[in-house]
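Here the structure is laid out as structure tokens; the discussion comes afterwards.
The complex appears here without one of its protein chains, the remainder shown in place.
Let's turn to subunit A:
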Amino acid sequence: MARVSLDGIRKVYGSTEVIKGVDIDIADGEFCVFVGPSGCGKSTLLRMIAGLEDISGGTLTIGERVVNDLPPKDRSIAMVFQSYAIFPHMTVRENLAFGLTIAKAPKAEKDAKVAEAARILKMEHLLERRPSQLSGGQRQRVAIGRAIVRHPGVFLFDEPLSNLDAALRVDMRMELAKLHADLGATMIYVTHDQVEAMTLADKIVVLDAGVVQQIGSPLDLYHRPANLFVAGFIGSPKMNLLKARVEGVDATSVKLASADLGTLVLPRANAGVSRGDEVTVGLRPHHLATASREQRVGSQPTGDQRTGEQQIGGTVKLVERLGNETLAALTLASGQQLIAALPGDVDVSIGEALRLAPQPERASLFLSSGAAVN
């Protein structure tokens, strides 16, 4: 187990800088997920930690050692690749023992560690098989087993579930979470799938264009996105982002207005905005409710919400019924689209005019620079 620290890490290819000074601290035993869109640099960053890419600038520390110039084998890491990268000409046992064979470990130690990994991953019966005789999930388990056998300080996962089908991905996700709980090892995991990020991580690092956008716990990122990029990236369906103008500011609230929102009062103290500022309001689809539903379930909206002043009206253009919830896409007065996640059996239909009640205390507010107002 080991702490990992990235301090001003940079990566330059020719004249192109793809990682632009990244600072991340990953505690011993933490499950840290790098997430971001394709090309954001998350895999490059992981490969730099693994030692598969040179570090152009900054300091990488694993445990107590600066490892910038150490080869992969001396970094106390093990890596699981997206394509599994298990050796097709070796049996499962030989694959698991590969690192120990290279290190010329005694046979007894090799056998014991392979047996332990096989037991943890429940694949004792597969040890004499070749990779071609295994399913995708079993192959991925072999790849993880090969990492376990080495007892590394840090496990690195590069989109390990991307090649699996949806059902298997859910199973393997749970197995990984259990593995982390059992081993208590530091794990760094790269994915573009925010569900994986949210469900597995102790800490999520959101990257875009080689820059860290936000570091925090899954719920931190969900409830308090640091900027518009994180707000749009974390959460499914995406957060609705609506332009508005500041109409008034007092000690406890900010009053906003726009064609789509009408008038919306957000409870915000010391928001750092002033009258006339152009801002963006972020409303999660799950934080919107039909006005009628609120009355039916008897919830008690605060302040002006009950008067109907704080309602957003639009025309339903699309209804997606998922069973447990229904997603309704509305077109607002300005033509902008807004998504609302409503109860599964809600009574809405395409073409219907619908009024939605936002929860102002859960809304996010962003300055024109994109930074969030806390």
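By definition in this document, contacts are C-beta pairs under 8 Å (C-beta built on N, C-alpha and C of every residue); 3 or more make two chains touch, one makes a residue touch a chain; residues count from 1.
As a working rule, contacts and distances are computed from a predicted model.
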Report summary line: In UniProt, the chain not displayed here, chosen among "Spore coat protein X", "sn-glycerol-3-phosphate transport system permease protein UgpE", "Multicomponent Na+:H+ antiporter subunit D" or "aminomethyltransferase", goes by "sn-glycerol-3-phosphate transport system permease protein UgpE"
Query raised in the report: Any idea which of A:P72, A:G313 or A:G370 touches the chain not displayed?
Result: A:P72
Query raised in the report: From the list A:G8, A:G39 or A:P88, which touches the chain that is not on show?
Result: A:P88
**Report entry** Among A:A103, A:V195 or A:L219, the residue in touch with the chain that has been omitted
**Finding:** A:A103
Query - Interface with the unshown chain - residue positions in subunit A - result: 50-52, 71-73, 77-79, 81-83, 85-89, 98-99, 102-103, 146, 150
